[in-house]
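Handing you a structure now.
Left out: one protein chain. Kept in place: all the others.
Let's look at chain A:
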Amino acid sequence: MAAGIAVLWAVSLLLFLAIYVLPGDPASRILGNRATPEALAELRERLGLDRPITEQYLAWLAGILRGDAGASTTGAPVWPLLKERGLNSFTLAATASVLAVAIALVVGVAGGLRAGGPVDSTLSVGTLIGVSLPDFVLAGVLISLFAFVLKWLPPVSFLTAGSTPFDRPLILVLPAVSLAAPAGAWASRYVRAAVVDMRTAPNVEAARLAGLRTSRVLTRHLLPGVVGPIAQVLAAVTAFLVGGAVVVEQIFAYPGLGSLLAGAVAVKDFSTVLAAGLVMAATVIVAFMAADIIGVLTNPRLR
């Protein structure tokens, strides 16, 4: 826990420094082509951008600790929008995670149980393609096929005032698949390796020799053994999804944290970039911490 907080603090520092060295500033952005030196200086002073970087960082950090993420360049508070966008992204990421886990387990276990066989080889090629395919390419293919050719699903995933993703769950399908397919394909390779290892583990061998049915060997003896390593992989999948969300949410016009972050970076909205970046970093850190805990709980030697 302490390590997680330390990492989060380090991330906040890095984020702040990264934004600080970005070319341009919010004052230039706001003033546009009216940005005379005098007007810029005045606005920078008003926004606190003329203060030393340490002072700016500490003021921002103090605000975050108080639950105040500051205001955007338009003066609107960041938190309310961040909360809603965060929930939208969580819904999408959760859907994508379920899909990614399903893909990883089905493909990984199927390949691992038949390691070296034609099924394994076919799945390996498939997962390699899945890993190699950029999410925006996959999204384009999915939109063309399922929205324009088959007309089964909407090509965009926007929300209207007062609505949530649960009002129209079909909008989640294409972005979730776009996110989950590469992540699931990537994770399936680790699942496969863990399954191959566990196949020769003494308890699995013993269960098999005792004549237990394959399904029982799988669920009772093999899968519990791979949960620990898989949890680590799934934590990495979370990082994968968080990163991919920035692109995929843009493509599908889905109002999540990723599209918010992309928009905020484009307009140099520092408060929003910092807060959204921090939330995303915290998500990844929590996922890895959870994976560590699961690893300990499922491995008697670490318990």
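In this section, contacts are C-beta pairs under 8 Å (C-beta built on N, C-alpha and C of every residue); 3 or more make two chains touch, one makes a residue touch a chain; residues count from 1.
Quick note on the criterion: contacts and distances are computed from a predicted model.
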Candidate names "ABC transporter substrate-binding protein", "3-isopropylmalate dehydratase small subunit", "Cation:proton antiporter" or "Aminomethyltransferase"; UniProt protein name, chain not shown: "ABC transporter substrate-binding protein"
So one chain is hidden, and I want to know which residue out of A:A76, A:L145 or A:L297 touches that hidden chain in the complete assembly. A:A76
Decide which residue listed in A:L47, A:L172, A:A264 or A:M280 touches the omitted chain of the complex. A:A264
Hidden partner sits against chain A at residues 23-24, 28-37, 40, 72-76, 81, 84-85, 143, 147-148, 154-156, 158-163, 250-253, 255, 259-260, 263-264, 266-269, 272
